[in-house]
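Okay, so here's the structure we're looking at.
Excluded from the complex is one protein chain; the other protein chains are retained at their positions.
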Amino acid sequence: MTDGMNRRKFLKVLGVTGGGAAAMAGCSTERVEKLIPYLVPLEDQIPGLATYYASTCRECPAGCGVYLRVREGRAVKVEGNPDHPVNRGRVCARGQASLQGTYNPDRIRGPMERTLTGTFAPITWEAAITRVVERLKGAPAGSLWFLTGNEGGSFDRLVRDWLSALGSSHAVTFEPFAYEALWQANRAVFGIDAIPSYRLGDAECLVSFGADFLETWLSPVEHARGFAAAHGYHDGRMGRYVHVEPRLSMTAMSADEWIAPVPGTEGVLALAMAHVIVNHHLERAPADAVQLRGLLQPYEPDQVAGRTGVPAETVHRLAAEFAARPSLALPGGAGTQHRDAQLTAVAVNLLNYVAGNVGRTVVFEPAASGGNGSYVGVADLVAAARRNEIGVLFVHGANPAYATPPGLGVAEALAAVPFKVSFARCLDETAALADLVLPDHDPYEQWNDYTPRAGVRSLLQPVMQPVFDTRQTGDVLIDVARRMGGALGARFAGAAPEGGYKAYLQERWGELQRELADRRPFDEFWREAVQRGGVWRDLPASPVRVARDIALNPPTPTGGGRFTAIVYPSPTLYDGRGANRPWLQELPDPVTKVTWGTCVELHPDTASGLGLAEGDVVEVRSAAGAIEAPVYLYPGLRPDVVAVPLGQGHTAYGRYADGRGANALRLLGPEPAAFGGVVRYADVTVAATGAHVVLAKTEGKNRQLDRGIAQAVTVAGIAAGALEHKFHLPEAAPIPEREERILDEVARKQREATKYGPYAFETSRWGLAIDLAKCTGCSACVVACSAENNVPFVGEAQVARRREMQWIRIERYFEGGGPGEPLEARFVPMLCQQCGNAPCEPVCPVFATYHTPDGLNGQAYNRCVGTRYCSNNCPYKVRYFNWYDQSTPDDPRTFAWEEPLHWLLNPDVTVRSKGVMEKCTFCVQRIRGAQNEARVAGRDLADGDVVTACQQTCPADAIVFGNLTDAGSRVARLAADPRRYRVLESLNTQPAVTYLMKVRNLGGEA
Amino acid sequence: MTRWVVPVTTGAAVVVVGALTVFAARGLRSQGPASPKVQPDTVVDLTYEAPVDVDTVGLPGPRQPIFYRHDVHAGQYRMDCRYCHYNVERSPSPGLPSLASCMGCHLIVGSGNPEVQKLRDAVAAKQPVQWVEVHRLSQFVHFSHERHVVAGELNCKECHGQVNRMPQVYQFASLKMGWCIACHKTKEYKDQPGRPVTTDCSACHY
Amino acid sequence: MATTMRPDAAPSPAHHHHPTYHEVTRDIAATLGHPKRGYFILFGFVLLVLAAGIVALLYQIRRGLGVAGYSPPVMWAVYVTTFVFWVGIAHSGTLISAILYLFRSAWRTSVYRTAEAMTVFAVMTAGLFPLIHLGRLWYAYWLFPYPNQRGLWVNFKSPLVWDVFAVSTYFTVSTLFLIVGLIPDVAAIRDRATGWRKKLYTITALGWRGADYQWRHYVKAYLYLAALATPLVLSVHSVVSWDFAMSIVPGWHATIFAPYFVAGAIYSGVAMVITLMVPLRKVFRLERYITVVHFENLSKLLLLTGMIVAYSYLVEYFIAWYGGNPIERATFWNRAFGDYWWASWTMILCNGALPWLLWFRKIRRSIPALFVLSLFVNLGMWFERYVIIVVSLSHEYEPYAMGNYTPTWVDWTILAGSFAWFFMWFLLFAKNFPTVSITEVKEIIPWPRRREVRA
Partner (left out) sequence: MSGHPGGVLAAFRHVDDAAQAIRDLRAKGFADVTAYTPVPNQEIAAAIGRQSSPVRLWTLLGGLTGLGLGLVMTLWMSLDYPIVVGGKPIPSVIPYIVIMFELTILCGALATITGLIVHAVRSRRPAAFDPRFTDDHIGVFVPCAPEGRGAVQQLLQAAGAEEVRIEA
């Protein structure tokens, strides 16, 4: 397979598909197209059919397994690997956008060196490697440093081998979110150097102390699966979830109860709960829990209520619930980013322990290798550089110049390093400071492996020819080693001459095979691993006991500024590495719905107090620095808190990221906290600058005006029969029974009259069911849809005019929040409802939109003349118009597929041109594809043969697609669920999309 | 009563015009290669010999970088279309023979033929031959060879004409929508007699 | 023409001190002929604005509709507003020329020609906008049911297709009506003109001599054209109103729309007639033929239709409340007190309130007052359509998808261009064809007779 891969040349590939080229042609058919054959046929490629290769997503440390859909030798879409234990076939928004990293037009196209004028100039690989070798020969062993991201696999090992052979041990790992507090707390409380796996699926009562476990924390996709299993509504039962954090994060929006304590006091609250449990509810507690009574004594709820701002009875109630059922408390996110992060982590560990969760829902496995490193490491590196102890610095997979607080002075420090080599794929802030840039392959172009957690070894394989003249860093290092000769050369002269990194990797996997006591020949083991995407097994939980000597250093009082600023990782851009993916830039933040920029979240009352309106640009100033950004009015905050997402404010990193928004890290002090990480809290002041901008957000009103768009019930409500009388728009008056009959008769006659020609035969009616009790608003479906359907991004200015084009959007509505009533947020994925009586259809003068025999609301793009009447008449507003030509390079201002981004285009879907309306059609290309297969095989479609892109990627499995006329299908059963409702049902549009009401568990019925 | 004549006749005229529009439409539709006319099957014609030398200029269809003779390969030697267009039964796109498969024969066969020499040079230079596309559908039309050939049991020549008699391949059918529809309106599902194959827009346009 | 009208028919406006037939011919023929400098300056300015409009349009075609101010959910805006505005303007022309003709109202004779010309040019202007607002106007011909190889037809259920038929029919019929009415006048001028104009009119008079055998058919044909134009004019704006009423957009979906729109159309049209007539009368010195009486009658028409429009506004709001549909209510609340309150109140002030001044005879008979008022009405009627279209769309069913709209320079330039286009035609017409009907003005002047008529 790989050989076929290597022989492949893109010229041929492009020629055969014509996909890219033809796509650019828009709707013109007049151009002469060339057909360019392969020189040698590819045994695993059938032109016109997709091939799938297993690999691993490296967008964040979670390490989900993915399949790459490859057409004619180019990867066109990321899909989840169903076998992979981490994500079980689901992928998050960032994973879906990962191919925009591969095809990013700003990728470094070949090796570069810094010239005397300070600019970069291209250089050959040969010359580049020679330069490295010279420098290494000249540098004293000790002065050699290697900074990597969280590589978590054989590459880590390679780097360490490589360094040790050169006599250096300065390998530093830097991951912006390294969870230092958790590592420390686990050492302190359980004496184990690991992060446990949190079994959300088994937790009937979940309390998150700030952990954004559905966004970025540890392994969001895996968590979402577990959360959906435990917290989804299954015949009368569901888990309960309480979120403790000063800010209502996206994750918190799925909570049944949101408690906003004084910033930094989550730990105290957790200890208070533990206190109650050890004193009153010891049912499930392990025997040695009582010994903690003394330790917890000072945390009696009434004592701490003042500090946390949470009334004692709440603590008692929570503790009772927590102790009564299999439960789980999560330390993380904002809860473990303030000064007292370690206290929080320790407290949560204790809470889990006394509730008897350790070993049940908190499972420690034998420590996985590597870990995330620590901020302290970088601080040391900077110090060393300042002391001129670093002669040569290699940087791979880390971008400290951007991702650390500017106060740390990474840039200045690096200036003191005589020779810096970067292996960056994009010219990020750190690479921009390097002397030599040796661009690495994209993860999807290289051989590698990754260990998300103990027991899981996940493989990466090149799914296509490299897009640019890049080389895999592993190969480069080995090449350098060979040229260095000596100890280093000897170390890598090894097993496979010329084998390069792949051979090294296979050596490691040989060891793994022995470790697994697998007797098969290695090739067999290897091939299977490559096909499956890795090997994994369940490890026995290692039993842990609480340590005897635990010190609880008292929380530091918050002081200084008027507000506490919380700097949180963006659910879309993570720590900023997603900022050069246009899909992620245009993906509305699940909470604020703002795109393409930074906004400062302020509580409406706070804002009015400061005389600020939405869009007013404010200066947020802390002791460390200041940023300027527009205000977003967000009721989901404590009035004394402002929140700013990370991820923007790049000063390099390509056209989509550079100079956009503000970098919230400027607010943070550089000095590592006691727990070894960055404190992402700051005492700040907020002042208006007088400037005002129109926020590029996709949201109109954030209240649903009692229109029943997003409906919800409570478990108690269902028990009390709330579902019997369902919500409807209040009619002017109930229709008299006689008229009702007449209306039905008319309707029947009409249906009869539509049975004609191709409509006269029995066909399916495609439908979708969306369970709002599971939907977490994570927006993975949005990017998946864009990727599958060639949906272009339109850019900030257009979004500001509400011209975004994502075919599925996650509407977020607020309920309550008035004085004394809790604020509640609801998500509704809104896509074309494929109405049975579609209002959009009859108004189209040219039949461009119409009803297909199988019940879709079809859209023939090439027939559309662009009257836009259909959109006016669509009550759901799910039709999107091509205001400009996003599909042609002729107009660079609006071109959305800058080469090589256009290699992402799905050849099965028309690329829409200027002036036509487009919309969701339930991935009709997948339906037709499946129907063709079925016809050719002479069989009927079975339930599950067709899977829409949104359904396929949904981490919570909230979306189900299928045939409504097939009573046995999953979707048909859900469409009959008592919680079913259809949006704006009173309009008699007969939507094919059924929503299942969100269910909230207000507790008390444990 | 002469004054009746004029209005009556003119009135009639307008009606006729109206009717004509309608039938004109009919006509327009069925014209062009309507339901593909099937020529007598010539595959059994074992005696066919392709003309020895033909002048490309005089022939219809675009001129190709190499004057590949379908009439020789498919006609005289009666090679099956699927030998080169190997995907036609398993993929929407019929597939284009790789130069390797050409060389399968032409390593030995055809020495001395200047056109074959071009092929060998191309392979030697590792330069793919850039054939000119003859049958082109717009990117907003999605056509599956697999379904038409396997499920639809269509013969290649119904859409491509008698390629085995074409020294240089030309576009036989208009490949316009009206032409597709004309056929779809006549054909029926093999397993459901009486059910016409679909004329649903979204069968091809998505 | 009033075949049944006796020379001593009801006292006509121009009754006292009639001009003689000859004076009529002379005075009106005098309005033609070589224009003065002022005319050319005005015409040049109009062409300039038109050019700007065309440039804006070409730019929009090149880059896409995005250059206009559209922001979803407001998918229709200035262009459709202006389309409805111009179609509305057209209507009064047909009303005066056809409906009043059937009602035999004598006073129409001296104003109907201007009104009718205005109709034709207004429809010509309106007809452009359905094209301008298309995403792919180069495919506009797909809107017609022409035989094509695809075998596809148009969707006759779509109000937009009704529009295509209604507007093109309306254009054809009103143009024919104008031309037919012109023939005898052109003949009259032909017999007085000299030089190239003589040639022009000789051709355009189609050999008219006013012979009995010509009048005989002419009179009937004109009568039946009027009879056809009358239901047509009522239908056209009903169809236009159905573009909205047929949808489910709150604020559009109302049964009152057809009569409401027709009244509004005539209202705006009459206003435009006044706007045109006042300067025309001055420049062409037609005070003798277009008298205060005519303006008073026009303003009565204005008052009547204005009252109907005001009533329709009330009904809209009333039904929104009485119908009890919360979404409908929200829409109208938003109209009155939402982000677009200023537009709604402009419309209500100009169309609902100001016409009440016309209850005063003083104002009805004060030409300057009427002129100013007519300008306000034109403004108000444009805003009426803007409110109906933009404001309704900005506040529909899906709260998350609600949003506001602001036009860009492209919208404004094309809007201005449409006015230029209209006035270009009107100026050309005014200098080359009689803007007051020679023949029909004569008709209401009794023939000189030797003996008294025997009753």
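When the chains are written out, they are named A, B and C in that same order, and each has its own residue count from 1.
Operating definition for what follows: contacts are C-beta pairs under 8 Å (C-beta built on N, C-alpha and C of every residue); 3 or more make two chains touch, one makes a residue touch a chain.
Fair warning: this is a prediction, and the values are worked out from it, not measured in the lab.
Peer 1: Which one touches the absent chain: C:62, C:104, C:209 or C:285?
Peer 2: Checking each option in C:62, C:104, C:209 or C:285, the one touching the absent chain turns out to be C:209.
Peer 1: Among C:78, C:123 or C:166, which residue is in touch with the absent chain?
Peer 2: Touching the chain that is not displayed is residue C:166.
Peer 1: Return the single residue from C:31, C:204 or C:235 that touches the missing chain.
Peer 2: Selected residue, touching the omitted chain: C:235.
Peer 1: Sort through A:258, A:568, A:827 or A:850 and give me the one touching the missing partner chain.
Peer 2: Once the missing chain is taken into account, the touching residue is A:850.
Peer 1: Which residues does chain C use to touch the chain missing from this display?
Peer 2: Touch with the absent chain occurs at residues 1-7, 20-22, 25, 145, 151-157, 161-162, 165-166, 168-169, 172-173, 176, 180, 184, 187-188, 190-192, 208-221, 224-225, 227-229, 231-232, 235, 239, 242, 439-440, 442-443, 447-451, 453.
Peer 1: Extract the touching residues of chain A with respect to the undisplayed chain.
Peer 2: 750-751, 753-754, 756-759, 836-839, 841-842, 844, 847, 849-851, 990
Basically, only the chains that are shown with their structure count from here on.
Peer 1: On a CA-centroid basis, which chain has its centre farthest from chain A's?
Peer 2: Taking each chain's C-alpha mean as its centre, the farthest from chain A is C.
Peer 1: Roughly how many whole angstrom separate the Cα centroids of chain B and chain C?
Peer 2: Centre separation, chain B to chain C: 55 Å.
Peer 1: Counting in whole Å, what is the centre-to-centre distance of chain A and chain C, each centre being its mean C-alpha position?
Peer 2: Taking the mean C-alpha position of each chain, the two centres sit 58 Å apart.
Peer 1: Distance from the CA centroid of chain A to that of chain B, rounded to the nearest Å?
Peer 2: The computed centroid separation for chain A versus chain B comes out at 47 Å.
Peer 1: Which chain C residues reach two or more other chains?
Peer 2: none
Peer 1: Which chain A residues reach two or more other chains?
Peer 2: In chain A, residues 847, 863 touch at least two other chains, as defined above.
Peer 1: Which residues of chain A touch chain C in their complex?
Peer 2: That would be residues 699-707, 709, 729-733, 798, 801-803, 809, 811-813, 830, 839, 842-847, 863-869, 871-873, 875-877, 880-885, 891, 894, 914-917, 984, 987 of chain A.
Peer 1: Where on chain B does chain A make contact in their complex?
Peer 2: Interface residues on the chain B side: 62, 87, 90-93, 95-101, 123, 126, 128-133, 136-140, 142, 144, 146-147, 150-151, 191-192, 195-196, 198-203, 205-206.
Peer 1: Per the contact definition, I'd like the list of chain A residues that touch chain B in the complex.
Peer 2: Residues 11-12, 15-16, 18, 22-23, 25, 27-29, 32-41, 46-49, 757-758, 761, 847, 850, 852-853, 856, 858-863, 908-911, 921, 924-925, 928, 932, 935-936, 938 of chain A touch chain B in their complex.
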